[in-house]
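All protein chains but one are shown in place.
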C-alpha cells in the first residue's frame, strides 16, 4: 500500500520502520531532513514538503509533537490535507487535544476524506519492537481500513467508539494516570528516603506486592536511580499532556484536582531547569522540596 | 508454639485461623466476645482480657484498628504488655503510626521483651488464603524468631531494617500509593464517563496496557460498577492511614501535596455520608463534583 | 476629543457614560445594538461596525469579555484596527491575556499606532461612580496621552512600566488574590457554620479586626447571605481570569498551586450549575462539599 508518514521523532521513526518492514511503500516527511534520510536507508522515499507525503497516499499517518505541529503540517503552506485525495484516510497517531481532533474530523469529512485518531501507548523502545498499544476511534469504515496497519505497529489494538476524539481523551487519561503515579512515587520515595529506608528495597517490595506493573517498575527504577536523562518523554511533554487533559476537563466541567496539582509540579520542574529530563523527574522536585 | 492473638476483625480472624491451621496453640482476645467464639470453633482458646492472651504466649500478635486500640490493649487495664513475660515477642500487625511503633519498641525493650512491626499488605480475602504480603522490621533476633510465623500467614515476607517503625512507614507509603491511585481513577473515570466513553471498556484498555496490576483491576472494577458496599476497607480507615502518612511526613519535614489533597477528599467523603463505603468511594465524590 | 468605544457591557456602558459626561464626543459600537441605543440616549453616536467606532477616533477604547472578542473586534471583518488612523491611540480596558496584550502592542506598533493596556479594578457600581482603579502600562508618550481620560473614569490611576502586558498581569494578579480570598472565606464559613457559629457575627469580627477591606466586607456579605444572583462578575469570568493567570504563570515557569486549585473550584462550580452566579458562589461549593 502507498503510505505517507509525517513526523519522524523517536516514535515516528520506529513506527515508520515497522510499516516498511510489513512491505508497504512509505513516503516520509520531517521538518528536519536528516531524520527522513535515516528512514530512507530502510527504504522510505523522502518528500520535501508535507504535501509530498500525502499526494499519492492511500493512508497518511501523522506523528507530531503537539496541536500546532499538526495544524501546520496539515493546513499550513504546502500542507498535507489539500494534497490528500478524496476518499483517502488520515490516521493521527499524535497526542493532541480533544478539540483539535474533533475539528480534524469535521474538516476531513467536508473534504470527503476519512479520519481516524489512533494515539499510542508506549515508549520509543516499545514502538521499535512493535509492542505499542493502539487506541483508535473513528467511523467504522475508516477504522476498518486502518486496522491492518494499526495491528502491524502495535501488540494490541483497542477500538473505542465512532468519535475520533474519544481515542484522544482516552490517551490523555492514561497519561494523566501515569503522571499521577509519578507524583505519588516521588512523594513516597521522598518520605521513605528521608526516613532512611533503602529505596531499591522499598521499590522491590512495592512492585512485588501491590504494584507489579511495568509502569511502576520502570519509572520507579528511574526515581530510585535518580537518573532522568536522556529523556524518552521529556517534562515539557508531560506538562503539555496534563494541560490537554485539563482543557478537556474544563470543557466538560469536570474538576480534576490531582491533574491540576500535577500541572503545577511540572511547571515547578521547568523552573528548576529540568526541561530536558524525563517527566518522571518531578520526583526530583518532591525530593528537593523535602530538603533532600 | 503458644501464641496470643488480640484483635479479630476481618483481617485478624483470617490470620488467627491460619496460625491455628499451622498447628500452633492460639489464645485469642477480642473486645466483642462473639468474634472470639467464631475462632474458638476452629480450635482457639478464648481469653476474657488482653492480659489473658499474653500470659503464656511465646509470641503475642496484635491486629487492631488504630493507635488508641493498640495503646489500650497493651497498656490499659489488664493490658497485655505487663502480662507478656520477659524475653517473649510482640508482633504488631496493625497499621499504626510511626511514632507509636517507635514508642512500643522502647517500652518493650525496657521490659526485656522483643518487638517486631509486621504490617500486612492485602485485603481480607487475601488474608484468608494466606496470600498477604508481610513487611517486617525490628531487631534481627526478633525478626528471625517471628519469621516462620510470618511466612505462614503470607505469601511473601519482606524484611526491612532493624527499626520497627520502618515497616510501619513502608505500609503507610503503600496505602498512600493506593489512595492516590483511587483518586486518579476517580478523576479519569469522571472525565471519560462525562465524555460518553464506556467505563468498562476503558478500564479493560488501561489494565491490559499500562496498568496490569490487581490493584487497578479490583478497585477499577468497583469504580466502574459504582459499588462500594459492603466495605472491606472503609473510608474512615483510608482517612486514618493518609493522616498517619501525613503525620510521619510532617515529623520528617517532607511535603506531600497529593497526600494532603487525598485527606480532604476522604473528609469530603465523610461529609457525603460514605463512612460505611469502601475507601474507593472517593471516586463517587469525583463523579458528584463533576455533576454526574 | 473624538473617542471611539467598543464593548458596552455593564462596565463599558458605565465608563462610556463617564467619558460623555466629561464632554467628549463618543462613537460607540456593541455587538448587540440595543446597548448602543442605551448609551446613545446620553449623547453617544452609534457605529454599526467596529471600524465605524475607530474611523475618526483620537482614542479608541475597548472593553470586551475576552481575548476572542478583542481579536474579533480589532482584526475581524470590518475590524477597528485597520480603521484607526496612524498615530492614534488604542486603550484596552479589557482583562485579557498577557500574550494577546503583547501581540497587540506589536501589531499597533507596526501600524504606527499607539497602544496602552489599562485594565480596571472595581465592579460595575464603582465604574458608574467613576471610582474604578486604573492600572495602565505602555510607552510613556502613549500613557501620557491617555492619562486625562483614564483619570476621568477612575478615582486613581496607577502607571506601571512601558510594557503594556505588565498592566494585564497586574490585573490578573489582583483577581487571583480576590479569588483566593473567596475560596478562603468559603472554607472558613463552611467550617464555622458547621460548628454552629453565627456567620454574620463572625464576619463582623473578621472585618472589624484583621480584614477591614471592602473586598472582605462585600464578598463576605454575599457568602453570609448565600446570595450570589444577579451576578456582577459571574463564575465563568472568574474561571477565565484564573486560567489567564495560570497561562501567564506557565509561560514564566512560576508554579501557583493556589491558583490551580481555584481553577478546579470554579470548574466544580460550573458543574454544579452556578454559571450565572457571582464568582463568590464557590463558597457554596465549599459548603456543599462539607455536607451543609
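Here are a few things to note about the model shown:
Every chain is named by a letter (A, B and C) in the order it is written, and numbering of its residues begins at 1.
Definition applied: contacts are C-beta pairs under 8 Å (C-beta built on N, C-alpha and C of every residue); 3 or more make two chains touch, one makes a residue touch a chain.
Quick caveat, the model's predicted, so the values are computed rather than measured.
Note that the absent chain touches A, B, C when the full complex is taken as a whole. Looking at C:2, C:58, C:71 or C:187, the residue that reaches the missing chain in the full complex is C:187.
Mapped onto chain C, the interface with the missing chain covers residues 98, 121-122, 133, 135, 156, 158, 160-161, 163, 166, 169-170, 173-174, 176-178, 180-181, 183-185, 187-188, 190-192, 194-198, 201-202, 204-206, 208-216, 245, 248-249, 252-259, 261, 265, 286, 289-291. Annotation for chain A: contacts to the undisplayed chain at residues 257, 268, 271-273, 289-291. Along chain B, the points of touch with the absent chain fall at residues 239, 243, 246, 249-250, 253-257, 260-261, 263-265, 267-268, 270-271.
To be clear about the criterion, only the chains that are shown with their structure count from here on.
Comparing each chain's Cα centroid with the centroid of every protein Cα atom identifies chain A as the most central. Chain A and chain B have Cα centroids lying 38 Å from one another. Shared interface positions of chain B, i.e. residues touching 2 or more other chains, are given as 257, 289-291.
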